[in-house]
Structures are given as C-alpha cells and as structure tokens.
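All protein chains but one are shown in place.
Chains: A, B and C, in written order; residue numbering restarts at 1 for each.
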Amino acid sequence: MARVGVFVCFCGANIADYVDVPQVVEEVKRIKEVKFATEYKYMCSDPGQGMIRDAIVQNKLTSIVVAACSPRMHEKTFRKALSDAGMNPYLLEVANIREHSSWVHQKDKKAATEKAMDLCRMAVAKSIANEQLHEISVPVTKRALVIGGGIAGIQAALDIADARIPVVLVERSPSIGGKMAQLDETFPTLDCAQCILTPKMVDVASHPYIELIPYSEVIELQGFVGNYKVRIKKKASYVNFKTCTGCGACWQKCPVKVPNEYNMGIDKRKAIYTPFPQAVPNKPVIDAEHCTMLTKGKCGICAKVCDKGSIDYTMQDEIIEREIGAVVVATGYDMWDPKPYEEYGVGRFKDIITSLEFERMVSANGPTNGVPIRPSDGKVPKNVVFIKCVGSRDEAKGIEYCSKICCMYTTKHTILLHHKVHDSHAYVFYMDIRAAGKGYEEFVKKAQVDTGTTYLRGRVSKIYKKGDKLMVRGEDAQLGQVVEVEADMVVLATAVSAPKDNPDLARLLGISYDKYGYLSEAHPKLRPVETAKAGIFLAGCTQAPKDIPETVSQASACAAKVCGLFAGDTMKKDPMVSTINNEYCSGCQNCVKVCPYGAIVTDDVPIGHGSKELRTVAKINEGVCQGCGSCVAICRSMAINLAGFTDPQIINEIVSI
Amino acid sequence: MEAEVKDQLVSIEKPELIAPPNWEPVIMGILCNWCSYAGSDLTGTSRIQYPPNIRIIRVPCSSRVDPWFLIKSLQTTADGVLVSGCHPGDCHYISGNYFARRRFLVTKKLLNFVGFHENRIQFSWVSAAEGPKFAKVVNKVTEDIKKLGPLHLYKKENFEKK
Amino acid sequence: MSFSTFVTDKAGLQKFYEAIMASQETYAPVEKFGKFDFKRVSALAECDPESPIAKTMSIKPLFFPRTAKVMKFVATSAGTDVSEVDEDPLAVKRVILGVKHCDARSLQVLDKVYNWDYIDTDYQNRRQNTVIISTRCDKADTHCFCTSLDYDVENLDAMDILVVHGTDGKEYIKARTEKGNELLSSDVTRHASPVTEEITAPVLKSQYASFAASFRLKMNYKEVNEKLSKIFDTPEFENVSGNCVSCNTCAFVCPTCHCFKISDEKIKDTGVRYKSYDSCNNGYFTLMAGGHNPRPAKYRRWRQRAMHKFVYYKERFGENLCVGCGKCTISCPVNISIFEVVNQVSAAAMQE
Partner (left out) sequence: MNYTKQIQDIASQLFAEGKIDVFVGYRLNGFDDNQVPVLIKDPQDVHKLVFTDKSVFNLVNYLKTDHTRRKRVGLVVKGCDSRSLNLMLTENQVKRENIYVVGICCEGVTDDAGQKMQNCVDCMVPDAVVSDELLGTASGADTLTYKMNADVAALSNIPLTERAAYFEEVFENCIRCNACRHSCPLCYCAKCCIDQETATLYNGANTTSAAFHALMTWSLHLAGRCVDCRNCEKACPSHLPLHLLHKQNESVIFENFQEHLAGVIPEDRGAFYKYSLKDPDDFIM
C-alpha cells in the first residue's frame, strides 16, 4: 500500500498569494494514499528539504509529491533530498502549482486553488505508480567536436585541448578566424584584433590535441551524449595541403577575379586564394564555382606555376567520420542585410555602407590600406553619418532584439574615423547608448570628448542625394525638431542576425532554435551554455548576439562543461528509458521502425518456461535510448513502457480528478 | 457546426442534456516536456493569465501520447483535450512529433466521426519560447469547449463530476 | 389446480400484447442492426414478439446482465465506504414477451445453480418479479435441437404464459403458473375468450407434432451424456475445435453460460465494482496469478465447454446445461456446432 507524502510550497508569496495553500493541504490529506501532508514557505530551502527528509523517515513514506514550481526548475533539487533520506530519488513527483496555477490565475484565487488541488491529486496518483529507478552508466568517447572556427570555436578548442582532450575543429571556410579576423581594432581597449587573434589561430594549428578540418561541414550527427558519431564533409580544395608550402605563386598568377568576401566585396580576390594573409592554415583553395579550369576546362595556370605539383583538379569531396563525446556549436552570426531600409536608399546610393565594410576600410590590411573612401568616387569623406539600430530594435523592419555590440563598435568607428581622417566630423543618430560593460561607458564618454562627434538622438527618416552629397534627414528628439545633415558617407550599424543555416544545423544536431534562428540554450539563466540535448553546448553569437569578451567567456564555459562531462570513464544517464515486457511483446518490430536513435534491436527468447524454441522480441539498448516514448505509444501490445512515464502513471493522472 | 449558446448551455452532441449552472469545463492538456511544457512554464514566468480550466500532464514528447490517453480523458473527467508538442522540425527527439501528427489527425477524425465535436480534440505546436502563444491556445480551447457544453458521450457511468 | 386458457385471433393476440405493454413494464425483442435483443418497449411497433429464433439474443441478460454493478465505494484517508448500488432496474415487476421455449427453459436450468450453495438474491428478485410469456415456435431453425434434450418441450412449464399459434389459425394463450394466471385474469385478455382444456389440447398437440417434425437435428442425449463422461482424454476434441478462433461469442450468446469476472473501476476517489460475462473459451480464463494456465490449448477449453454442458452440470444438478437453442452455432463465425461436437466426440468414443 502506497504511503505518499505531500509537501506544498508557498514559494514566499508567489504561490501563497494566489492559491490557498492550507486548503490544498487539507484536500490532499483526504486522499487515501496520502499519509502525510504539510506546507512550508520555501520547500527548496534547506529547512524545507529537511522537512521532506524527516517526514520520509518518520512516516515510512513510499513516494513523495512536492507541489511547488515547475519540475523543470527544482525536480533535481528534490530528488537529491529524497536520496539524502535514503529513498530512491525517482519516487518523487512535482506538482507544478506555480507556473501552472498561481502565476497564471492571479485574478481568481478560488479557481487557482481548485486547479492546484487537481494538480496535486494528479501528482499523487502518478507517484503511486512510480517505481524505483537507477541511473544508467554509459561509456564515454573522450573527444570533442567544435563546429565553427571563429574566436568562440578557437577558444573552446584550445581550452579543451589544453586539458589534453582531443578536439576536432570543423570550419566551413578555408581559414579559421571568423568575423574577428575581419575587425581592425576592438573596443574598449582599441587593441588590434589581428594581434590578439592570430597567435591563437596559430596555437590551434600547432596544438597536438587539435585536429583542424578546414573547408568542411558537419553533415550528420548520430548517437547520444558521450557516444556521438559525426560525419564531416571535407570540400575539395583542389590543393594538396601536405605538399603545398603556401608560397603564393598560384594566386598571383591566377587570371580569374572574384569579389573578396573577406573585404566585404570591396576589392577582388582570385579563384585560387587564401582568404587573408594571416590565414590558418595558410594554404590556398580553389573556388570551384569560379575557376575556369573546373567550370570550362580552360586555364590550368596555377598547376603550371606550382613547383610542388600540389594542384589536383580531380580532387573530390571527402567524408570524414569521427567518434566524439560532446559537441560545441560556435557558428557565429551573419550581418543583417539592410535592404528593407528603402527610405535610406540602401542599394541605390553607393556611399551608404555597412559597419563591417567600414571596418574593412579602416583596417590596416584592408582594401583601402586603412583609409576610408567613398565607394562612388574614391574621395576621402569628411562628414560621416553613423546610423545605429539599423534592423535592431525595429519590429517593423527587422528584429525585435538589441544587437548589443553596435553602440560600442559605432563609438569605436568614430574614433577610428577621427584617427584616419583628422579633419573629419562624425554624426551619430542613436536611440539609446547602451554601454554596459567593464570600461564601456568610460570609452564612450572619452570618445565623445576626443572626437567631438555630434550625437543626435532620433531615428533617420530619409536619405536623399543632393549633388554628390547625401542628405540625411532625421529627428533630433531632444530638441524636438527635424534635422538634416549633409554627409559624404553614411555608415549603417546593421544588426547582428543568426546564421541563416542555423535551423538546418539545429535539425541535424537535434537541438532547438528560437524564432530568429539562434540556437536555444537549456535555461536562459542557469544553463546558458548547454542545449536541451545532452552533450551539445553553445558558444558565442550562435546563441545570441554578444561581444568578444562574453563570447570568449562562454567558449571557456563550454570547455569546462566538456571537461566535466569527460571527467570519468563512464557517464551517468537518466534512467527514464523504455523497457520491454517480453511476455507481451509480439515481435512485430514496429518500435524498431519509429525509434529515432536506433536504440531498439531484436532478441531471441524461449517461447515459454524452459522451452528450447525461440521467438523474436524487441530489446532496448539503454545507453542509446533517450526516453522519447515513441515506441511506447505505437506498441499495440503495450509491451513497452517508458520508465517515469508509464501507461499506469499517465492513466492514473487522467483518472485522478 | 456552430454551438448555439442560449440561456441554457446544452451539450452539443446531446442537446437534450443541459449543463448544470456555473458549469466549468475541464480540459486535459498533455504537453511535451521540451517545447510546450517549457512554453507553458514561460507563460507562468511571464505572468500571462489564462483560464484555469486546463489540467496539465507532462510527457517527454508528443509521440509518447497514445490516442488512448485522449479517449480515456474524454471518457472520464475531461470535456476536451489539448495535446501540444514541438513545432515540426523542432522535435527534441528528431522525429517524434511527425509520427504523433499522423496519429492525431486520424484520432481526431475518428472521434469526430463517432460523434464528438471536432473542437473537443485540439492540437497545437508551442515552442519553449512561445509563452504568449500557449496562453492564446488555452484561451481558444477553453472558449471553444465552453461553447460546446459538457461532454456526455461514453462517460464513465455513475461517476459524479465535481 | 388448473390455469385458465384463452383463445383469440391474430389481431386479438396483438391487442393482448398491447394491453400488457400499456399496463406493465414490458420487455420484448427489438431489432437493431438485424439482430433482436430484449429491451424495454412501450408499443408493439417497436418490437417483434415473433422474432426469428436465429436472429434473437437470449433473455439471460435480463436476469444475469452482461455487466452489473456489485457495489460502489468511496476511498479516502478517512476509510473506504462501501455502498449498495442503486435500485436494480431489472428487479421491478415486469413482463417479457416473445420468449422462445429454449430461453424459458434456460432459466429453469440456471435456477439450479443460482439456488445452490450461494443464493443470488439479485437473480431471485428478478426471477420472482418477472412474468415470462413464451411463444412456441412453429418450425425449428437449422441449428435447433431442443426436442432432443432432457426436457419436455411440449409440456414445458418454464414460462408463466404460453402462446401457441394453433394449426386452426387461432391463437391460444395459456397460463402455466400462478403468476401467469393472475396476469391473464386481469383485463389484458379482454380481446380473447376463455376456452377449455378439451378444445385446446388437440390443437396444441397437432401444432407440436408439426413443430417436432421440422427438426433437422436429432440426437440421443442419454448416450451423449454417458459417453462424454468416459472420454475425457480423447484426441477428437482437438479435431472438432480445429477451426475455432476462440472468439468467445458462444459463451456470450449462450442462454445458460453463467461464468463471470469481477473488475473495479475507479475515478478520483469513487469506484464501482462490476460483475461481467466471461467465457471459458478465453485463453486467459484459467490463467492464474502465478502465470500457470491449466487450459492453454484451445481443445482443452472446448472440452471444458462441452463437458460442462453435457456432463458436469448434469452430474451436479441432474440436468443438461445445454438447452439446444443453437445460438452459439449461429453466432459462431465458423459455425462450430455444439451438437456436432458432442456427437462427433461420442461417435469417436464408440470406435475406441
């Protein structure tokens, strides 16, 4: 006979203000199986957990119901309390009377109380059918996969590798470095991005524990935490990296010119190229789309000029398979395309450029040798207007969120402009200046004073051409009047947006993403680097816009998580897996077909007691099973049950109110 | 078919049966852990208010939902059921909601065929980020079922509903 | 004591039925999906007292319902309150029309087991409050063999009122018990006239003669009883049950099968205990809690069924449990006939 203990939490005032907790306790005391019920201000606090431990011992309870916040919040906490009292932690059920009652029915205490009672009844009924479960041990493959070789991926890879754990780093482009490699100087210290990044890139290339696979993409991930199998497509580079010395003869002679992505298309690169001089690995690849040898079979100059004979036009894409235990996703971000801002004349006026284009111009290794010039006539601009929040914080045009870095980089741009063109004047149209960060506010203040930039609070409504100038019409909200600024060049602080391939990647990895395409963390505050899928972690802007220090911190946090996961030889796994009742299994193997993880295999068992004749039944691989329950619902014989969510448990819930 | 709400609320399937005064429907909500349950938690954290008629059961995935649960719910306490899972393509378990979607359509049509109003069996995709959507869905389902009146078909005989 | 008899014509019989329906709670065969089942009726148009035997369910459910509530209970921490179920709707005073003789006889047979060591008061109440009006068939159906069994169909006293379609085209309504006599003495017989035994006897006799001559199936039940009791282990049971699909229908439609199972159903704190039909042809009928099943094979279950009908019940109560109605054979999806089974097995025994 079940003996259930029920503990109802006030959650301070969070529950108690909207649900009559004592009445709930009285109601659950009426249930036959409930042998103990009480209330407390904070069940999750130490004294609260102590009450649970004491009651378990004193009342010989066989299962526990805690009526409090969402089980997604404190289920683990209370399970621990059960363990401490010597009880199997899986005999716990949580009735979610905060998120599902007190917080959502704040205007109707009676109804909220009734609902809380029902939720408690359901939890009690479910707990009666709870069974003792034990954690499952699975072996771990101690190798990590890092997807993306920007600063986030580099940092994560280095930190993991420094802990002597092998890392596979996959980068889509020919070189690692990511967006940071395109930056000139970085806020708020104005140190050169290349100077701080390239040593790390070199470390990656030379690290004994890092296997760098550039110019490649992850195409398949199978398995589960600790035991993933990844398939990586290495795109044909047509250059044998083993023999290539990176001398550069090939790209100097290549006749085909292509807009240079690294420089935002401001200048041209060749069809055989390294993205930038400091690239790692510093080996060229052939752009198959534009190489005339590959598209038309004409040319072949690069092969002729290569002393080492490293050019191989017959090279094919290659599939690489690796067994790994954890994944860090660091796919970065895309710059948002400001095309929807038609009133600014985006696309019509050449002298409107984006912030990253400006960044390339002022960069010492950039296409204009560090001097900003007007794309229309090549003149050096004097009056430059910077417009912030282009896309960001604009529900109608772009994106609801704040891109977080634009205030700071625009400030940086005003300084850079001032450095490069001493007689220039910068105007900044802004909504707010968000400078939360160590040294950020000081940086902004100093820049305003040093550069003499004119800050205009307000949105720009229109940009039109007047002669060879651009007229920027906007609102100065502080003066409450329309202002017009004559500009030589306009720089748009375009929003940070999620990589457009993120949804595809998320599907491939089996993780979720939000409405913008950013990958979703397991908990916004308490598990910001984990995903909901065990063993997959997030670093950098692929989760949300963030600046470099934050990205690096998150990458290191990922590394810590991965190292923690690999700390032992085996890993503990939730016991919420499917189980098969051989007696009822008819061996139809439909479950094998619906299992997304291939966790169900077949097994031969005797027909009856002591029989030599065999029949085939299904068998669950506990290590692989993730506990989705697909097999349970399709099993007509009801031979499969999912521990923790068995049919009796759920049906008990249904019939308990 | 539109339910007529007159002075007295009748059961849409059996119009001769009149709802008791102050009748409030009970809706059984079966939510997947990763998207819709998390979404409903977000509704709570955001303090978005919705009608108190829904009772929530947590399951790992919408594919765990056996049509049995719907049938049993409708035969016992519930006047309607809502099953909610991850958006197509977003299933935490890769493909669970695709399998579930087929079962749900057939179950819904079958129950409708044998006499249940189609609004008694409702489905939604609510992601972990869609707190407001969850509230909207519950609002709609509750409203729909209030219009339909109490469910009397094949109820467990002789059990008093509270 | 002699009971009254009335004579009338076809229209008169209908008026007699209508009068009963007007004054009494009446059950009669009602057609649904091509099958007749006994249900509450209030007008003759709803039912057909002359329903064909092959398409009519037995009247057993009116005395031993397919599901009956045994008790209700409320289980809370204060304890478990057990309460009686609501008033038994089948225990009120009522009349059943259109009952076949075999059905009427089945109650006589069942009385024995229900009056045995445990007296089933529910059954008794239902029996006592019911007046059974049974119409004698004019022609046997393909699977009927009531005349071959250990009861006198012609002088059957299992019904309270007997209705016979006379060979002279008239309808004879004859009381067979005090209860029946009482009903006939009320004004339900206002469209019929009393008639004496001298007149009715020959008409009934000739009707019975033509009825008895219409049987396809005839057997010697004594021989079957005797042989079956000796051949428990014959492999012939395996042959006769070969194409059985263990569908259980035979037991559910049988007018004398009386096995049942008990089940509880509980919602919230309130529960009901049910007593429902079960069938010995069901694979897990004999499954024990420990997992052992003494009758796992189909032929063993068939043997049990045949033996219970023709041997065990007879040994204990002196009567065959089978009343020869043929309902099981008609309902059987593969037309296994209990008649054929017992005869085939007995015949095989002869050869041994």
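Before moving on, here are some points about what is shown:
The definition used in the following text is that a contact is a pair of C-beta atoms (placed from the backbone, for glycine too) under 8 Å apart; a residue touches a chain by one contact, two chains touch by 3 or more.
Just so you know, these numbers come straight off a predicted model, no measurement behind them.
Shown chains touched by the missing chain in the whole complex: A, B, C.
Among A:Gln278, A:Ser553, A:Ser586 or A:Asn621, only A:Ser586 touches the chain that is left out of the view.
In the full complex, subunit C touches the omitted chain through residues 32-35, 37, 57, 66-67, 142-143, 216, 242-243, 245-249, 251-253, 261-265, 267, 272, 274, 276-277, 279, 282, 284, 297-298, 331, 333-336, 340. Counting the whole complex, the residues of subunit A in touch with the unshown chain are 583-590, 593-594, 613, 616, 634, 636-639, 641, 646-648, 651-652, 655.
Contact between subunit B and the unshown chain involves residues 1, 12-15, 67-68, 71-72, 75-76, 88-89, 95, 98-99, 101-117, 122-125, 137, 140, 153-157.
Everything below uses one rule, namely that only the chains that are shown with their structure count from here on.
Of all chains, the one whose mean C-alpha position sits at the greatest distance from that of subunit A is C.
With centres taken as mean C-alpha coordinates, the chain found closest to the middle of all protein C-alpha atoms is B.
Between the CA-based centres of subunit B and subunit C the separation comes to 45 Å, rounded to the whole angstrom. Centroid to centroid, with C-alpha atoms defining each point, subunit A and subunit C lie 73 Å apart.
Residue positions 76-77 of subunit B each touch two or more of the other chains. Looking at subunit C, residues 267-268 sit in touch with two or more other chains. Only residues 75-78, 80, 266-269 of subunit C touch subunit A when the two sit together in their complex.
Taken together, the subunit A residues at the contact with subunit B in this complex read 70-73, 96, 98-101, 103-108, 111-112, 114-115, 118-119, 122, 503, 506-507, 510, 512-515, 520, 532-533, 576, 594, 596-597, 626-630, 632-634, 642, 645, 647, 650-651, 653-655, 657. Across the interface of their complex, subunit A is touched by residues 24, 26, 28, 33-35, 37-38, 40-41, 43-45, 47-50, 52, 55-61, 63-66, 68-69, 72-73, 76-78, 86, 89-90, 92-96, 99-100, 103, 127-129, 135 of subunit B.
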